[in-house]
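All protein chains but one are shown in place.
The chains carry the letters A, B and C, assigned in the order they are written, with residues numbered from 1 in each.
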């Protein structure tokens, strides 16, 4: 078995998911080292006694044995980490977004390209079994020409205001997944964006300079369109649905419920709520995306989603924000 | 348009359903007269000012203009009414059962047959659009050879004990619909019956000499089988489902809910209950069965369900009761 | 029983629905006469031998005994009929829209108001049992403050091009129902409209000067919004769904399928399609709306939907068209 050496930077919630998936499911991916600026080394050693740990990410990049890096640090340090990965000639997987700045994103994508560095973006939802099935059904022609994509994407609750302030805003932080999903399912590029940004959940979000509710219209090059509605708070859980309408039919991707019990009583018929934690809802997608990344490293399989996809989703997010601010549809061509 | 003259005997809940359906939907069926021993004539005249009414059913049978009679009197008088219809040469539709006595049922079926009288039985569920669709799907070969029929048939609540005492018992009063449904969907005859009769809802039912819960196993001639579970009380409404399993697939007939609203809140996902009143649940089936009856009279179409079907369902009910009493499987051939 | 005398003008498909519902279900509504410019009198007499018929609608309006008129003529003559009804002091029910001209609509609504004429508009979907249940659930506070209404409204196929040319366009002909539904469910007024009009089904629609696909964003006064997507052709039938999202939950109104059979075979699990004909899908709504109209006439109950509602839906349709033409959001205040 050909093996590759992996390092992981950032060992928060998402970093641990990737680390555990690597250890459990990918014997061909040898986790050589983990680094995190803030994580207590003692805690790490207790949890993962057999792994090498460093408080200085630079050590990982300096390590000649490391073939590829998985970047799970906060968004604000993504650019620096990617820069180091490119400098040290290491392939990389990075959680979305590349960077809050469109310009920096562009530069990094071009540098990675020029250096022949594989750069995969963590648009994990593409690898969710249900969305992946929808994607395959669409590509197979099952519903003919795609005319409309409708995405419902609602979080189960407001994140802390502190988080919101540093998030880059709802479009960049939350809806960016949906912008990528629309491009992915359509298989086409967005031409024009019209968005409304609202504060309907909590007025404090406004004070924090953000919105908590949004409606985004994406017009694609050929006249097909996508509508995305986002809310930071759905009391019934994490609402993640997609509906794709085409000339020969429609595909609905339904929510993933806690269980398959249906209870009938004198009041009604009851089912359990949608899974409400993104790590539960998307557990399989995190595993699958890493499978693709490892496969691309070990077997030279093509990367399923790269830096350019990150750039394009960012372009849409920037256009959406501009549309809200200016109260008019914005062309993607206006942005770059 | 060819027309036929109809008389209705018995103007209780079900008699009114048939009467209104006749008036509203079948211009070719001329309702000539209605009779009821107990219904106040003044009330009737207020509701149906244009219809002829009599307190003596015999008048209807004596009326030479009447071509056919719809019998909706209590079960105890069915036999007498059918007898009169046969004597006076009138075709007849009768609510189930023909009679609580197997012997009398047999005699009446034979007499009607000998006299060339059309005798349709009110096994209305055969004409419910959902069960009818299942029937057609099965006959078309959609699920191959039918191996198993499972029927869930639960009432929304106990009828009055007085009713139970005169009902002929759960098998004859309630499960008889399901016995007919099993024969109808299978298209085969029952060979052996094994049943359990239980009192799980209310001990008073035992005092009334009946059961409120039953499980019936029907073995068909070719080794296929049906299982029927009955309860007098489902707190969530009128539970009327069928599942048919065959060599090439399965058909489920689901309940008919009050509405198609799905409500999501912080507790769960909620739907409305199944329709809980038989007259709502089976509104379409009452209309459809009358359409078949009228069609058979006006256009000489074959009767979809006749006296013999009533006899066969009664045979199963008698066998089920015997099986409960003797704690063993009972052959249909033991009964007649 | 107090009775009122009704006349019906226009005896096409929808006129016949109302006529039959009157005859079958509302004894208190006496259908005094029917008029239609084009319908062959012989045909009418064959179908309704007991009803008075005229080829001149003016006769109905001249008839002093007539209390109220049900107007089911083509849209182009609605205004003239309403005018005559007002002149002759008759209450009226009119199929939507009042008129393709906003100005004429306004004038008629004001005249009826001034004359004390009850003017009910045929926004029948409000009376569909499922939408009505959703409405009641919302009003009861079941899902808290309503933030988003999403309406999917797709026809099962393109109407004839000739029809399209005279229809007033997709917004006025088809989406107007959805505009009314959004107002109805929200219980608030629209402030701004943004719409995209596309031709994705058939290029001939473009030649006919119309669109076949539309996306409309409605912003309400308080910042809540509605999204409506329309298509003239859904191959899987008549797609009529609503989803309402609020601070305490969500309500989905699902499609109404042909039957409740679920078939499992080696290929998958299959259900029947949504009802594909508007007269089947909305059969109950046509009956219910007439019940409200009759109730308003006989018992002085308030009209559930009046001329003003027609005017407001028309305003939205005009704004939507303008938005498509000018490529920008349009304020309702710009229109009137």
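Things to note:
Please note the rule applied: a contact is a pair of C-beta atoms (placed from the backbone, for glycine too) under 8 Å apart; a residue touches a chain by one contact, two chains touch by 3 or more.
These numbers were taken from a predicted model, which means no experiment stands behind them.
Every shown chain touched by the omitted chain in the complete complex is listed here: A, B, C. Per the touch definition above, the residue from A:2, A:64 or A:260 contacting the chain not shown is A:260.
Check A:32, A:109 or A:143 against the missing chain and you find that the one touching it is A:143.
Only one of A:14, A:250, A:305 or A:319 touches the chain withheld from this view, namely A:250. Residues of chain A in touch with the missing chain: 23-25, 129-130, 133-134, 137, 142-143, 248-256, 258-266, 272. Residues 145, 147-148, 150, 152, 154, 194, 196, 198-201, 213, 215, 217, 219, 223-225, 227, 229, 231, 233-236, 239, 245, 247-250, 327-329 of chain B touch the missing chain (whole complex, contact as defined above). Seen across the whole complex, the unshown chain contacts chain C at 234-236, 257, 264-273.
As a working rule, only the chains that are shown with their structure count from here on.
Relative to the whole-protein C-alpha centroid, the nearest chain centroid is that of C. The pairing of chain A with chain B is characterised as same-residue: of all residue numbers used at this interface, over half are used by both copies.
One simple way to say how far apart two chains are is to compare their mean CA positions; for chain A and chain C this gives 43 Å. Each chain gets one centre point, the mean of its Cα atoms, and the points for chain B and chain C are 40 Å apart. The distance from the centre of chain A to the centre of chain B, with each centre set as the mean of the Cα atoms, comes to 58 Å. The set of chain A residues that touch two or more partner chains comprises 234-236.
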